[in-house]
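The structure appears right after this line, and notes come after that.
A protein chain is absent from this complex, but the other protein chains hold their places.
Naming follows writing order (A, B and C), and every chain is counted from residue 1.
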């Protein structure tokens, strides 16, 4: 299983804060996103397709090219605005 | 009368924190210093003669060339070290 | 390797107490000659996105664990550039109203220059790197804010120079 977390506007678009995705056939961030778009609302597809979101794997920033293995936690992170 | 104030090391050298000097014959900072040296300990002469002290006239920084008139307050200020 | 500075990161909904944090900073860094604090507060807000209406409150979300880890890393980076005795970062999440405190950074060091530089560095990186998201909430809806351009510029300054 891959644990996926959404934040801020992406959470609103996904209509959920987290979901578990079967790791079968998922090798990298882009194949994970393809699977998410299949399962989640159209609005998420629009929000993710431009690849402006940051990605984290197990709490570390990662690129959209990063590989993904079973058991990791992947975050989709819109531009941050703390402080 | 000219009110003269000494601070820090100059106060120690003068052995006083303030004195009043007759304004007669005093036209600028250097003529005031000549008068002070006449009246005060040798140590003050040593401390003032290199002109490294800052001078104030009525609470404003002034140069060693500044003119002095009767009634002003003159401060002799070693390099500052606050904060 | 023995840590050479004290570091503290707190993220939560409760408000924080500036006086308490100052005392803690002094306690853990008894040889410091300089303490710099920064406190960020919610200003009176009028949102362009919400059609000029006033904002009732802001709401902050974060990524638990990742945020704490990023904050500790930002403190470490600040220390490598401008060594200090201790640094504290406190950041609130949840609903925060106008005039309330959002964030506090405290850096204690031997000399003032490093405390000023390190606290600025930490704030610039918090704004642009740490996984916090802020939205304005008004009666007409809400609006997630992105990182401001000037905050990006502020963070970029540190890339090429040792100080901003």
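As a working rule, a residue touches a chain if its C-beta (ideal position, glycine included) is under 8 Å from a C-beta of that chain, and two chains touch if they have at least 3 such contacts.
Remember, it's a predicted structure, so these values are computed and weren't measured experimentally.
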> Which chains here touch the chain that is missing from view?
Replying inline: B, C
> Looking at C:9, C:75 or C:123, which residue reaches the missing chain?
Replying inline: C:123
> Which of these, C:35, C:78 or C:155, touches the one chain of the complex that we don't see?
Replying inline: C:35
> Footprint of the hidden chain on chain C, which residues?
Replying inline: 18-19, 22, 26, 30-44, 99, 110, 112-113, 115-116, 119-120, 123, 150, 154, 163-164
>> Under the stated touch rule, tell me which residues of chain B contact the chain that is not displayed.
In response: 5, 7-9, 11-12, 56, 59, 75, 77-83
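Everything below uses one rule, namely that only the chains that are shown with their structure count from here on.
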>> Based only on mean CA positions, could you tell me how far chain A sits from chain B in angstrom?
In response: 74
>> By the touch rule stated above, which residues of chain B touch at least two different other chains?
In response: none
> Which residues belonging to chain C are in contact with no fewer than two other chains?
Replying inline: none
